[in-house]
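What you see is the complex with one protein chain gone and the rest in place.
On to chain A.
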Amino acid sequence: MKFAVIVFPGSNCDRDMYHAAKDVLKEDADLVWYENSNLENYDGVLLPGGFSYGDYLRSGAVASTSNVMKQIKAHAEKGKPVLGVCNGFQILLEAGLLPGAMLRNKNLAFMCHQEPLAVANNQTQFTTEYAKGEIVRFPIAHGEGNYFCNEQTLADLKANDQIVFTYENNPNGSVADIAGIINEQGNVLGMMPHPERAVEELLGSDDGLKLFQSVVKNWRESYVVNR
């Protein structure tokens, strides 16, 4: 499986994402600069964390208008997997690929520590290797991770089982303890916690490994079926 890790000016978790895909998962991966990107030959798109464009205007707002987002939308429309972590999640929200928006953390602080999460939906292509309700530990590192959506959107997210990860001890004020959501088609996942920083015991947790393994396994299975 071949991954594109999209790099914006201000991305800072791009190397972590690349390391997870390339060195730990042993899959193909490229760091792809947002300006000279052609995503046609990639199977999966990884939007890393960081502070694209210095978080000017709103986190992810400026990156969401870049040319590469049109390609990511086209990639997503083909049903190919897209994972946005932290700033990547914020970009997906701003681009309209996922519903809702981010507010400042309830306590106004930038928080950087490990958080326990529950796998709320293990029937997505990103989570099949987990058990439903399994508690995993991923680092969080954000100042604007307070997920917000209106009541109708929240009802839709619940009805369609689009809430994939929830916080056990909600650190930022997110509605319904939401840590990660998926689109209706089930191929675009956005989450604030960092699975790519939890792929080796040395990092304090390897609970994120199963997320990437799920993607690869499900891609392989559908690849065999579709060829």
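Annotations
The rule we apply is simple: contacts are C-beta pairs under 8 Å (C-beta built on N, C-alpha and C of every residue); 3 or more make two chains touch, one makes a residue touch a chain; residues count from 1.
Convention: contacts and distances are computed from a predicted model.
Per the UniProt record, the absent chain's protein name among "Cobalt transporter CbiM", "Phosphoribosylformylglycinamidine synthase subunit PurS", "Ascorbate-specific PTS system EIIC component" or "PadR family transcriptional regulator" is "Phosphoribosylformylglycinamidine synthase subunit PurS". Among A:38, A:67, A:107 or A:123, the one in contact with the hidden chain is A:107.
Those residues of chain A that touch the chain absent from the view are 57-58, 61, 65, 93-94, 99-101, 103-108, 146, 148-150, 173.
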